[in-house]
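A single protein chain has been omitted from the complex, and every remaining protein chain is retained in its original position.
Chain nomenclature is as follows: A, B and C, assigned in order of appearance, with residue numbering initiated at 1 for each chain independently.
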Amino acid sequence: MSLVLSEDQQLLKDSAKAFVDQNAPVSVLRGLRDSKDDKGYDQNLWRQMLELGWAGMAIPEAYGGFEFGYGGLGVVLEESGRTLVSSPLIATVLLGASAINELGSEEQKSELLPQVVSGELLLALAIDEKPHHRPNRIETSAVKADEGYVLNGCKTFVLDGHVANKLIVVARTSGAIDDEEGISLFLVDADADGVSINRSWMVDSRNSAMLSLNDVKVGSDSLLGAEGNAYQGLTRVLDIGRIGVAAEMLGSMQQAFDITLDYLKQREQFGVLIGSFQGLQHRAAEMYSEIELCKSAVRAALFALDDTEKTDAQVAELASIAKAKLSEVATLVSNEAVQMHGGIGMTDEYDIGFYMKRARVASAFLGDALFHRDRYASLNGF
Amino acid sequence: MSLVLSEDQQLLKDSAKAFVDQNAPVSVLRGLRDSKDDKGYDQNLWRQMLELGWAGMAIPEAYGGFEFGYGGLGVVLEESGRTLVSSPLIATVLLGASAINELGSEEQKSELLPQVVSGELLLALAIDEKPHHRPNRIETSAVKADEGYVLNGCKTFVLDGHVANKLIVVARTSGAIDDEEGISLFLVDADADGVSINRSWMVDSRNSAMLSLNDVKVGSDSLLGAEGNAYQGLTRVLDIGRIGVAAEMLGSMQQAFDITLDYLKQREQFGVLIGSFQGLQHRAAEMYSEIELCKSAVRAALFALDDTEKTDAQVAELASIAKAKLSEVATLVSNEAVQMHGGIGMTDEYDIGFYMKRARVASAFLGDALFHRDRYASLNGF
Amino acid sequence: MQAIAQLEDFRQETRAWLEANCPASMRTPMVDAEVVWGGRKATFVNPESKIWLERMAEKGWTTPTWPTEYGGGGLSKEESIILSQEMARINARPPLNSFGISMLGPVLLESGTHEQKMEHIPKIVRGEIRWCQGYSEPGSGSDLASLNTKAVLDGDEYVINGSKVWTSYADKADWIFCLVRTDSEVPKHAGISFILFDMDTPGVTTKPIQLISGMSPFCETFFDNARAKASNLVGGLNNGWAIAKRLLQHERTMISGFGLAGSQGDRGGTTSTMDSVERAAMHYRGDTDKISDPGLRDEIAQFKIDSAAFALTSQRSLEESKQGQGPNATSSMLKNYGCELNKRRYELLLSSLGSQALGWEGEGFANDEIAVTREWLRSKANSIEGGTSEVQLNVIAKRVLGLPDMLSLVQK
Partner (left out) sequence: MQAIAQLEDFRQETRAWLEANCPASMRTPMVDAEVVWGGRKATFVNPESKIWLERMAEKGWTTPTWPTEYGGGGLSKEESIILSQEMARINARPPLNSFGISMLGPVLLESGTHEQKMEHIPKIVRGEIRWCQGYSEPGSGSDLASLNTKAVLDGDEYVINGSKVWTSYADKADWIFCLVRTDSEVPKHAGISFILFDMDTPGVTTKPIQLISGMSPFCETFFDNARAKASNLVGGLNNGWAIAKRLLQHERTMISGFGLAGSQGDRGGTTSTMDSVERAAMHYRGDTDKISDPGLRDEIAQFKIDSAAFALTSQRSLEESKQGQGPNATSSMLKNYGCELNKRRYELLLSSLGSQALGWEGEGFANDEIAVTREWLRSKANSIEGGTSEVQLNVIAKRVLGLPDMLSLVQK
């Protein structure tokens, strides 16, 4: 397995960077925040991203996608992370479409994936129920009824939950609260009776929602994957999500570091550039080293997703390496970025604070560093 | 509770420092190591320490001691830690005498403590059986026989085990391997039948031994404390030991830091003193801060031992704070000391390596930082 | 030392006076909204706080030890301690919060002319004028003396141009004490003056600063040909750096006090779950006997142990300085370590609360959860304000450890 971008991936990365630089600076996110935008993402920008084919990046050609793989989606996420773009890329493209692609029936894929590519369909994955990510701990119940299931429960931290047309709900059809057996996935229309969605205004100004399901009736055709037996597929979907989010985090941390490095080269104190102080230099050199490791971890994990010879277990290990490492280093880099900027870094007017906020939310999403270190140890039998 | 030394303690500290500086430089330890000294401590030096009353420092006057308290013993240990003095202070005075004083009967105290003060009696506490300190995990068995008990088992990391006249053996008279109930202490003559002692040559050149007990018969008068009910008293003895060892570690880390600071002020590289590099300055400033915290933790814990209003639980918490903190910082300071010395720090000829070795052995003794953080959390109910 | 009997009389009189004059609602714990800052635009949410201020100011007890000549209480050190004790006895609120009292007043009493004292001190005592501090500038940062705001003499007035930043409550203040450059030809410390002027002066504007944590009391302040009377220059021309340093001592003492409190687990007297990181971790993970995430548990234990050792060090430092055991070399260390501990506390709180600590506002997040998020963001400034952690480490390295200064070689 190579860890170098292919020529095609490099071209895609360059064009994504150019597009983002020109069309989606951090001021877009700031504007959405300040105007308390209903959707929380820029629809015009999203339309352009759709035209660039970003929504179909990892979707097979058979379902209208461009089959560019997760390696391709990864570089797009990395570049959009550089300016903290808020778009349906994570919820719909990375998580939602992958869930359908990994778990869906032929009919579901044929019907829904082209709608993702075209932008008609927005998705959201509803899994967490408590403040901490524990994917096997599912209380939301799905009880078999005449012609389908009745869902009850609450979900939290549902990215894009308030704009999605369809929710992918993780529920329990059998088993005890911590069992991996008995977990099922359902496609639920956002406007179905009994679904109530409350937007959460998050610290990083990205979109999230809380969801409650009260006697929501769904047909059996809404089941995504086998009843009671979706945990393995869900795990792969979550690993895809973790790796993609790690790619986005990589872009954000690189940008935060670059901004800080520029500042060290411009800011004078006591008659010298502050970048000449060895104390700051050594910390910068250590951040650089950690970011290099992050880059390798993300590349390896993305490429493993596209490598059919890699087992789910190998992907799982690489996903946890990437998410643990990125979560740890994102916190380090963004905290250091604010500290090295001094007072100006504390002001809302300056962008660097946005990077710290995003770093922290992304670190928590789909498992923080502690979660993934624990998982890594378990996967490796210690 | 004050954290400042009393006038008497300060006087004692000054005189201990003067004595150690003059009579017990690190070269004494080096000499013992190089000559593979049988006993592993300098007998002449120990005789002088006895004359100074150090062996009776914390022993009540009623038993021939000087009732100067653990605050007094602590400053002596701190100063002897500065030059890595190897002497019976830890095994006999800190651990052995405290065990007898805390758990012994009036007869045992009257008979044995004056012998400690005079130097006739050397003691050793035999508790650990496995490579990690777990004081409640005792496999060594003591089975009741006609006129006493029969002991069987193995002990490791027994400080001064090879020179002690009497061993204080922690054994199990009942209960399962992890039970706190059923633990008893016995005074065993080192030359009793069935006792075999093998000296361990440790990396820090201090004295330790492995002990095996094969059908060792002891009388019921050798029981120290109540049968099967000694765990609470043992815990206090161990806490006394942890606090005293922390005091010794404080002296060692202060000295290692001072030596390093001197080096930073003398060594030139690239035309400037290396102490002018901000990278090293900030690391030195952080070490200084950590050592100040260590000093406070040690003082508070020592003074708590002398404060009759402090409960065992309060002492336990302070002991774990001190031992956790000192173990962590001793590792930091000694590693940094070698690194900042560069190549010369790696040579055996230079003393700084001795400090790194001692720091690591002392950190492991009676529980390392991880052990005491875990204990602290449990003591505080989280 | 005053005679004990005399002090006892004073105590009785004070107790009686307070009993008679301190309104009932002024004997309850302070609430943020009712803090009195005084000034021309003073607001009194609780009318009794106005009465309380007036009565205390009349006796000069808003500034108990300042000379009666300028409206102060004229109390001896011993008497002022008794006054504090008696106020504490009935939980009396402080009648007035004021940078005039805590910062400007002391240096004005030391270095001001008689006329300056007559003009400004009584209004500080009575809370009639609210002051703000014009020190930092956008370009100056840790290197305060590099400030660029210029004051040029024109007749009997200085014409001031430039801007200040981090001026707390500048938008609410009446007057400013301000560092300005009055000589650009000499080394930077030697060309600074300390001057006072009215914020209503034409050419003075302010703009509140929003922090990453939300609204803040800080402002940017701009001077565009603002004119200040030359007679309001304090301590002499180009002698402002000495005044500034004296004043900074007061400010640093205040801030390291905050750091200390923060690090000892005191989040300002609230009693929510959030006061204890370990309880918060257990609550938000649904744990009963121990924190179920072992890595988090270990980190929290380490944090608590460091906090305990730090609290003991603060205590020891205080005791040693009382006993005069050596110079109090530990203040930079305490400032720095306390701030870092507070930042660690909030990082751990965030880890403990999970997604409930990631809200900004609105439904779905409790007030105390939002407060943790905002305070986490705000805590990042702990190691910047009042001397960055880098500056504190430099100070420790040079002044406490005696390591050589490379910068001085560069600047030679």
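Worth a mention:
The working rule: contacts are C-beta pairs under 8 Å (C-beta built on N, C-alpha and C of every residue); 3 or more make two chains touch, one makes a residue touch a chain.
Just so it is clear, the model here is predicted, and its values are computed rather than measured.
Counting contacts over the entire complex, the absent chain touches A, B, C. When the omitted chain is restored, the residue from A:Met49, A:Val188, A:Ala324 or A:Ala364 that touches it is A:Ala324. Within the entire complex, the positions of chain B that touch the omitted partner chain are 128, 130-133, 156-157, 198-205, 210, 267, 269-272, 277, 279-280, 331, 335, 338-339, 342-349, 353, 356-357, 360-361, 364, 368, 370-371, 373-374.
The missing chain lies against chain C, touching residues 294-295, 297-298, 406, 409-410.
Within chain A, the residues in touch with the undisplayed chain are 2-4, 261, 264-265, 272-273, 275-278, 281-282, 284-286, 288-289, 292-297, 299-300, 320-321, 324-325, 328, 370, 373-374, 376-378, 380-382.
The working rule: only the chains that are shown with their structure count from here on.
In this assembly, B is the chain whose CA centroid lies farthest from the centroid of chain C.
Once the centre of each chain is set as its mean CA position, chain A and chain B turn out to be 52 Å apart. One inter-chain figure worth recording: chain A and chain C are separated by 42 Å, centre to centre, where each centre is the mean of the chain's CA atoms. The multi-chain contact residues of chain B, meaning those touching 2 or more other chains, are 277-278, 281-282.
Contact with two or more other chains is made by residues 390, 393 of chain C.
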